[in-house]
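Here the complex is missing a single protein chain, while all its other protein chains stay put.
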């Protein structure tokens, strides 16, 4: 997600030692480059696979869409017909799929990876899914003698192409460096989060707090403007005070307050409202399943769900300012 | 409020030039020190008045509580019987009162300031009240040829004693430097916000976003912990990503994640939950009156209102983590 | 408000004895018909005043809009220039004004009622305002030896014309029958609620619960339909079960489920969304002032505030179904 990506890069510059070890890039020799399997060649998966090729890794790939396969084949990848066949040829496999059902199918389906996976194979899933599904897959893989890690990404298509993604990795620590060797070819930050599923947990948590902070910033800026404050001055006051957050100081949703953010470009680009709504849906699921109260997270989920239907689906998620802003204007028009 | 104070100080260190001019401390000579009136000698007002005395200003004060007056008298202040009498003797008056009704009484009541205020008198109200009341007082003062400015403070009793308060000032710009001369004796930061009422607006806005960020951080940390993430690691990930906010990186609500914050001291000290609930009530009032939607701000208000009744009234507002944390434990005890 | 009106009439049919005494229509002779003052001749006030004329009461009226006065004059009312002059001529006065500030002006302003009110005058305010303002007016009236009662109405313009309003009355019980004599000329139900301000409280409480029930019904019907339930069948199941409420069984928001309600007529007529948003704003104010948590009431307030800006301002408040309904459709259109 572009938003998270911006945030992490900004901060890494003043990132303390504790952080540095987290994003340490594996420096061990990459002498033996054995083939890497890649399953899921969509908007994100395709540029990720290309970056593996760029780093000299032979790639054995598959996808349900032939044209996606064709494109990667032209880049030098070998294309096979099913996840099972990829598993038969590669002992390191990365999957990048849209949602939980796809992951379940690709791993445990009739032509799934686990049908032909070899003992000791490293399976890295970069899809964003429910952590409980990641745990299920890890158990199923373990039964076959394979190792499963979850490594969801932050950073959008642009970050994927530039190999600037952030990976949040969950799984057995012994395998982390092996995973890191591949992930650092596709991303700028790789963070080890703990047991399997914690990569997903970290991403879901960050995005839930991000959504809360963004809506809160939009509400607050809107209220302040209504009360006669200059938007830029209000942003300065918040940013030097306890109200500051990433949405107020690095991605302000009010047009004209900052440059180089979607609010300055009619909310084009950035992180789409539907994508945020989906991540908040995952957060809601995990919170419900773990009986964890998330009152603001739930309301943020509902607000982005409403926005999806108000023509904001494809606008950057900071457009919640515009969504709320109209609130006070129309009633006046209507002489409320 | 301690929280906001901490935040601004922390940030001032890496504060850019734009910020610096905002908090420039008046350096002009203070040759002629004519008496300053001070009305409202409570927990905040008393140390503020003492700092004026320390800076060599004669203080003419009054308060409804004789003992408060006595204490300040011992410090060298002259005590009079009513706001009207103070207005008769001083042409610069500072008021520090608990709520809107007190302010209305002290300014427009039968023995109020405006009964005897002199033309050209500078009236500075540091109470935290509804911006619309500040505007009413400004109009009433203008009719008498006086000038009213609102200058609510951030920073608690400690900051008041140490003259480390932050003042957010609203009123006619020409009078700002005159106000600044006095306010800089009592505070470390003085920020000019615009027309009368905008000082209140700035404080209300900051505290609303602060409350949203704090509850959001507490929910998120709680969810992450439930999902198996280490609290310190989760805080690091959030703080290097787009989820970061003042509550996650400077005032983390989870015990053990940071030192020197109330969460490390059983939520003692800091900024009390009831005070936050009151500020959120003001934000709710102004939002309702201006027909501004504040969905997360409203819910935050309700949550702190509930906490006030759950024994959290006098704990720091970061105790919302503890309040939510218990959630998942008890049902297990109860075999839910 | 049309909605409340429908509800009360529907229910009165199976209303138990306890209820009956509440809505008993005064049957005592109306021999001596002394003049009645009427201030505020808007959409509601004008038909109310006409019903007093129809019942043979001489009416002495005033309003800021000359044309409103002219119209009532043609119906036989005497028109005077100010509330004060009306108070000089009538010892029973009814006020019907848009909001608190108007009420304060009309009662306590320079040409206000209290400037010339006679001892023992009965003042009945049918405006919908903050109960605390009603209490202030009652105190001010008492000082002049007059009696103030709050009597806000339920039922819209139609109900006002047909003398089918519901009045909720607060004030000293001894004066209730005197008030009832006049109110029964303009309404079908008159309910005594207790001390001054309780009439406002009863209306605010009913409308807050109404809003919660309506949004809840809209959410629920929408969810059920999405899950494959027939809307009429779902309404039947809810209405024979514990989910039933006035909004589900008497004013269902789903087009086609019921006849003779706004949902069957593109949400025209009925009770406008802006009016509901205003009443919820009053509920929010009183809840904030009394430190009463109203989590669902606050959220309902925010939702109707948002709807006001989405083109729903003048549609019936049951259009929240349409507002939420679109939610799930658009994302599909957008291929979410």
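In order of appearance the chains are A, B and C, and numbering begins at 1 in each one.
Here is the rule we go by: a contact is a pair of C-beta atoms (placed from the backbone, for glycine too) under 8 Å apart; a residue touches a chain by one contact, two chains touch by 3 or more.
Computed from a predicted model, the values in this text were never measured in an experiment.
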From the list C:206, C:252, C:274 or C:319, which touches the chain that is not on show?
C:206
Which listed residue, C:73, C:99 or C:239, touches the chain dropped from view?
C:239
In the complete assembly, which of C:46, C:126, C:220 or C:252 touches the absent chain?
C:220
Among C:82, C:166 or C:273, residue touching the chain not depicted
C:166
Subunit A positions in touch with the non-displayed chain are 277, 281, 284-285, 288, 291-295, 298-299, 301-302, 305-306, 308-309
Just checking the interface: what residues of subunit C touch the absent partner chain?
1, 3-4, 6-8, 11-12, 14-15, 18-19, 22-23, 131, 154, 166, 168, 189, 191, 193-195, 197-198, 201-202, 204-210, 212-213, 215-217, 219-224, 226-230, 233-234, 236-248, 250-251, 283, 286-287, 290-297, 299-300, 303, 324, 327-328, 331, 336
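By definition in this document, only the chains that are shown with their structure count from here on.
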Applying the contact rule given earlier, which two chains have the most C-beta pairs between them?
A-B
I'd like the angle of the rotation relating subunit A and subunit C after CA superposition, in degrees, nearest 5.
180
Chain copies touching (subunit A, subunit B) - same or different residues, decided at half shared
same
Computed distance of Cα centres, subunit B from subunit A, in Å
38
Roughly how far is subunit A from subunit C, going centre to centre by Cα mean, in whole Å?
51
Taking each residue of subunit A in turn, which ones touch at least two of the other chains?
299, 324, 327-328, 331, 336
